[in-house]
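Have a look at this one.
Apart from one protein chain that is not included, each protein chain of the complex appears where it belongs.
Lettered A and B in written order, each chain numbered from 1.
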Amino acid sequence: MIQQLTKFERRFGLVISVLVAGAGLTLIGMSEDGLLAIHGTIILAAGFIAALLTGGTIHEPEPDAKRLESYYDDPIKFGIIVSMIWAVFGMFMGVWVATLLAYPEWTFDAAWSSFGRLRPVHTTGVIFGFGGNALIATSFHVMQRTSRARMADQLSPWFVLLGYNLFCILAVSGYFMGITQSKEYAEPEWYADIWLVIVWVAYFALYMRTLARRREPHIYVANWYYLAFILVVAVLHIVNNLAVPVSFGHIKSYSAFSGVQDAMTQWWYGHNAVAFFLTAGFLGMLYYYLPKRAGRPIYSYRMSIIGFWGITFFYMWAGSHHLHFTALPQWVQTLGMTFSVMLLVPSWIAAANALLTLNGAWGKVRDDATLRFMFLAAVFYGLSTFEGSFMAIRSVNALSHYTDWTVGPVHAGALGWVALITFGSFYALVPWLWKREGMYSSKLVEVHFWLALSGTLVYVFAMWNSGVIQGLMWRTYNESGALAYSFNESMVAMHPYYIARAIGGLLFLAGAVVGFYNIWKTTKMDTVQSSVPSGDGLIADDASHSR
Amino acid sequence: MFNLHYKLEKYSIRFAVAIILVAAVGGIVEIAPLFTIDETVEQDPNMRVYTPLELAGRNIYIREGCYACHSQMIRTLRDEVERYGHYSLAVESQYDHPMLWGSKRTGPDLARVGEKYSDAWHVRHLTNPRAVVPESVMPSYTWLEKDLRTKDLGQHLAALRKVGVPYTDAMIEHAAQDAYGQANPDSDAAAGVEERYGEATHIRSFDGDSRKTSEMDALVAYLQILGRLSDAATQTPPSAAPSTAESSVTEEAPDGN
Partner (left out) sequence: MEIEHGALVYFSKFYGLIYLLLLSTGVLVYTFWPKNKKRFDYAAKSILTEEDHPHA
């Protein structure tokens, strides 16, 4: 694979690797607290391996010029595999964390394996490891295909993917050691944050440079969503992570914000990480792979544009619904609630657009599990955004906040929407990329589908129940006007639901393992001459209509 | 490769700028005014800062992820006020970089847990929660008896001063010594803590072992101060006329907007 890089790219790659290794060494040298040295060592090792790979091939001849006649797909393949590894890892951690809430002793008597440290490992593993790699890989695919242009160069996609995974590894290994800023979904410390900014700039530049080579006058709407994902996540990340390190030798930093301002900044970030990471990017996936797999254009291109600007604009206002009835000024809470409710409109426009695209092709949805993954994802997207808007209403939030009720819709979104659309897209994409006749086993795709669906339902229903019960127990009064239940009574009441949730999670995890196996086996199959881009022999039908 | 002559095409650049502009407004409108809010929320000139020992405890609280299960934000709802105490005020977390309001109550709110239990209770509970509350799902923290790292606490205070916490030069200079003194009441260092942080500061051996300053000392010192850095809450009329469980205690927010 490295021989595919031009000589110049290999040399440039070597320079970058050496710089990374140097940065690692510098951190080791500066470390005053020991922990920074550990992370310095990881960075050094990453740079060293990359330097060996690029340096070892430095004298190989220039690659064949014929490569320019095809798309550059190697990094995409890598991204898919890595994403699936993170999926299995992150979901395993999810199941573990879920089990700990039912059986707190099912862990090692060691700091690294306690609930508080494992929980961010789960969230980061699934959101950034699984979701992030899936987004980057598919965006590389979509930007080339819709532009009908090869990526602008071959080095930057590798820099982006490998650099991003280095960030994820720093993040996750850090939590095990207790390195965290405590800001949900922005836990990594200052040096990892700076590194992510560098990677992200390269990502954005690559995207723009590839779009600039496009052979189509119009930028296809899926790219809009990916671009919004890249740009807005950059802004959010930089602002929310502003902090002053104790010294350049300490892992620890102190947030530039405090109290109310910090809360608002954090949830402006947190909610928009949901919006632009877990929503916009995956809508980009939906708007490309769903029409492609169904073999028919998106129901309404106009709706996709209106939805895009609606989501881009409305989401930013909604963060304060995480802070209802807190010390945050009330007008900000009201504004957040209003916009959250309005947000349902563009969200449902997107969900409806996806479902209407399938209208008239229900036979395909029935027969093709891959398409069914995407269909179900759109349904869950509609469901979780409905619940989100509902929970954003102050009087509802009074009941739901702090309870498992939040966790329910979160996973309706995370499992039902984010994970299902990813699996669906991967099943469409893998045979196409590796030029295989189809997936190794369409039976296993079917098995995965049912495991995923049942797992999600069990999980979500368990959390709805436990959340509502918990919320009600906390605020129920007895006849003499005193609170009826102690906190511990509510905690005990959760036990059966926590067991159910862990079982649901286990089903979902099993599905992911099956999916990984199937994808792996597919990559080992024989190549066919021409793969069919719109999926297992599905032929485009009445592609002529449009709105 | 990096063909710089590849001038970035105007159309896509304009598009990227449009995305930023459209997205940025919401955040700016909601966040920017909060930075002038210091002047309009309650104030407490007597609010004290965390001592080095408490700060170290707070950092352990963060390190262990206690915030994943515990909130520190009592909402303005009747049942919460009755269960946990006066609703949290903005001023009470004004020195919290970052805030630890939390988003999930797997365990109870801790905003006012300070002095609710004895030190010994906390030590026993943290070491094995099920020894105290048999049905508890809280993890056991058996590794907190190790020595607390105090030597760079001065640097920590200095960093906090950079982001706006009013630590004095003397506090920064004596940080390590004060951390030791606060957990060792019989030592010479104890007097300095009282002098710099006020008489109300708890100076005692929190983990019951006065030979060393452990992480347990720091964490318990932190827990015991929660809700007690400011008396703003006891001075503003508390849960005045709580209405129904559904409606908030104060329909008007603390800033009166």
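As a convention for this text, a residue touches a chain if its C-beta (ideal position, glycine included) is under 8 Å from a C-beta of that chain, and two chains touch if they have at least 3 such contacts.
Quantities reported herein were computed from a predicted structural model and do not represent experimental measurements.
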Residue of A:Lys7, A:Lys77 or A:Arg145 in touch with the missing chain, whole complex considered: A:Arg145
Hidden-chain contact residue, picked from the options A:Trp112, A:Phe176 or A:Trp309: A:Trp309
Residue among A:Glu216, A:Asp367 or A:Glu489 touching the omitted chain: A:Glu216
Residue of A:Ile16, A:Ala263 or A:Leu335 touching the missing chain in the full complex: A:Leu335
Hidden partner chain, residues of chain A it touches: 68-71, 144-146, 148-150, 215-218, 220-222, 288, 291-292, 295-298, 301-302, 305-306, 309-310, 313, 317, 331, 335, 432, 530-534, 540, 543, 546
Footprint left on chain B by the chain that the document does not show: 22, 25-26, 28-30, 32-33, 36-37, 39-40, 257
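We take it that only the chains that are shown with their structure count from here on.
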Chain A-chain B separation of Cα centroids, rounded to whole Å: 30
Partner chain A, residues of chain B touching it in the complex: 1-3, 6-9, 11-13, 15-16, 19-20, 22-27, 29-31, 33-35, 37, 41, 59, 62-69, 71, 73, 75-77, 79-80, 82-83, 87-108, 129-130, 133, 135-143, 149, 152, 155-156, 159-160, 162-165, 245-246, 248, 252-255, 257
Contact footprint of chain B on chain A as seen in their complex: 6, 8-9, 12, 32-33, 100-102, 104-105, 107, 109-111, 114-117, 119-120, 152-155, 175, 178-184, 208-209, 211-213, 219, 224, 227-228, 231-232, 235, 239, 243-247, 250, 252-266, 268, 272, 276, 309, 312-320, 322-333, 335-336, 339, 395, 398, 401-403, 406-407, 474-475, 477, 482-483, 487-488, 491-492
